[in-house]
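As you look at this complex, bear in mind that one protein chain is not there, while each of the others sits in place.
Right after this comes subunit A.
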Amino acid sequence: MSSRTLISLCRGNSSAFSSGRRTLATPIPKPKLLTSIILNRAPILTPTPTPFERAYYAYQARLRRALSNPFPYDFYFKQGSILETRFTLEERKRERIAFGREFGIADDLDKEKAAANRAAVEQLAEQEGESEEMMARVHPSDEARDYKSLDRKGKRNLYLLLQENEGTWRFPEGNVKKGELLHQAAQRDLLAECGEYMDTWIVSRNPIGHYRPPRKAPLAGKPQPEEVAFFYKAHILAGQARPNPETVKDFAWLTKQEVESRVSEYYWHGVKDILSDH
């Protein structure tokens, strides 16, 4: 969409709004176009299932185990090999978790042989170094409340919010030059505000939403131009934001709820439907 069409659209709107007050002495200035970028860090962890979801999955997994075809051991394992013994032991454990402690006890071998099997499997695990621990689902930056870290809140969508020198929080934004396309302006404004030390991808050429800041009071009797900001969604793929210190005091990567606590109420009503609940 070219900025020219949008200007004509906005002009049509603003003249329709203020047609009653329009006089020849004070012509209404052209609206000022802005682009604003919703820079998103997509979730890097899967969401934690709720207790209901876990109960549902456990029940379905049990049903699946009960109804599935028997596993073809002889197709996948050499008979009597240690790999087969390990798989059988693991499978027995999983079956007992699914069907109860008593399940399959009668099939057990004599105790000596079972103990020998377990010892052999433990030895194999040591050789393969299988005792590696899984990484925690809570990152140190969560505990340290480091809002600048891109590793925080791994299960949520994070958005980059900037704080102006005057103290207000907003998304990165900038103006549109004459003859420039909106999505090109979005790219340029993002680089100008957040620095070149990150790889980003602007998702589409279409704006995903728009916002009209409150009208400014007339300056020396002259009406100020109306402002219209068009939002673009972008993803951060690598690097980190280094905002321009001349205009920006601080930045933070925030979830939707954290954005609400920092921005003004008017701004929040303009952007809340753009942000993801996930």
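The criterion applied here is as follows: a residue touches a chain if its C-beta (ideal position, glycine included) is under 8 Å from a C-beta of that chain, and two chains touch if they have at least 3 such contacts; residues count from 1.
By definition in this document, contacts and distances are computed from a predicted model.
Its record in UniProt calls the unshown chain "60s ribosomal protein l7", which is the match among "Origin recognition complex subunit 5", "Beta-adaptin-like protein C", "60s ribosomal protein l7" or "Cytoplasmic tRNA 2-thiolation protein 1".
For the chain missing from the display, the contacting residue among A:Gln60, A:Gln224, A:Thr247 or A:Ser264 is A:Gln60, taking the whole complex into account.
The chain not shown here is touched by just one of A:Ala42, A:Ala114 or A:Leu237, and that residue is A:Ala42. Mapped onto subunit A, contacts with the missing chain fall at residues 42-43, 46-49, 53-55, 57-64, 67-69, 75-76, 97-98, 100, 137, 157, 203-204, 206, 208, 233, 276, 278.
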